[in-house]
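Complex shown without one protein chain; remaining protein chains in place.
In order of appearance the chains are A and B, and numbering begins at 1 in each one.
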Amino acid sequence: MTIANVLTVALLVIGCFFFLTGTIGLVRFPDFYARMHATGKSDTLAVFCCLLALAIHHGLALDSFKLLLIAVFVYVANPTGTHAICRAAFRAGVKPWTRKTNK
Amino acid sequence: MHAFFLGTSLFLCLLVLVCLYRVIWGPTTIDRMVAAGAIGTKTLIILVLMGFLYDRIAMFIDISMVYAILNFIGTLAFAKYFEGAGEI
Partner (left out) sequence: MLSRESDNLIVKTVVRIFVPFIQVYALYVIAHGHYSPGGGFQGGVILGASIVLLFLAYGRRQAMRRMGEGLTAFMNSTGVFIYGGIGLLCLLLGGNLLDYASLDRILHVGAAQSRSLGILGVEVGVGIAVMAAMISIFLDISTGGDLPDDDND
């Protein structure tokens, strides 16, 4: 029941919660752009929280630094990919969902 | 802690199966690609957790870093291909 264990469990639970909400958004939202919101934002934060938890669990070592390096890379690269896909979809003509066009 | 990591990995595998719904029934191609990217992000965490479960952390960290890089490159390549309406 050390402080590191408590922090690890708490951060992993928070990370899994963000993964869960992101996936529910991916499945249930009515429109492509809304799904990109859900996936791009919460997945990135969830990866950051989970990797931070595992780095705290491993202690002060070289592998913890490598885990934080992966976290920083995903933190910068995932939103860039999201932006590129959204812009490509907008240019290609994917229309946003409005309440009138529903059904 | 071992059981907790195992439970988290199984939960993330379940979420991957939920994302597969969007891969199979996504109305457009780009929906499928977004869901594939989300599966890739979850796979990254599952790989690192497997490293902690099998007690070979250094090996799995290298693998997951490579997978993060290739996921990013694949997403950018697909965005460029989609913008040009399939023309290469």
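The definition used in the following text is that a contact is a pair of C-beta atoms (placed from the backbone, for glycine too) under 8 Å apart; a residue touches a chain by one contact, two chains touch by 3 or more.
Only a predicted model underlies this, so the values are computations on that prediction, with no experimental measurement involved.
K.L.:
What residues on chain B make contact with the chain left out of this view?
P.N.:
Chain B touches the chain not shown through residues 58-59, 62-63, 65-66, 69-70, 73, 76-77, 80-81, 83-84, 87-88.
K.L.:
On chain A, where is the contact patch with the chain that was removed from view?
P.N.:
The missing chain touches chain A at positions 73, 76-77, 80, 83-84, 87.
As a working rule, only the chains that are shown with their structure count from here on.
K.L.:
Within their complex, state which residues of chain A touch chain B.
P.N.:
5, 8-9, 12, 15-16, 19-20, 22-23, 26-27, 32, 35-36, 39, 43-44, 46-47, 50-51, 54, 57-58, 63, 66-67, 69-70, 73-74, 77-78, 80-81, 84-85, 87-89, 91-92, 94
K.L.:
Any idea which chain B residues touch chain A in the complex?
P.N.:
Within the complex, chain B touches chain A at residues 1, 4, 8, 11-12, 15, 18-19, 21-22, 28, 30-31, 33-35, 37-38, 41-42, 44-45, 48-49, 52, 57-58, 61, 64-65, 68-69, 71-72, 75-76, 78-80, 82-83, 85.
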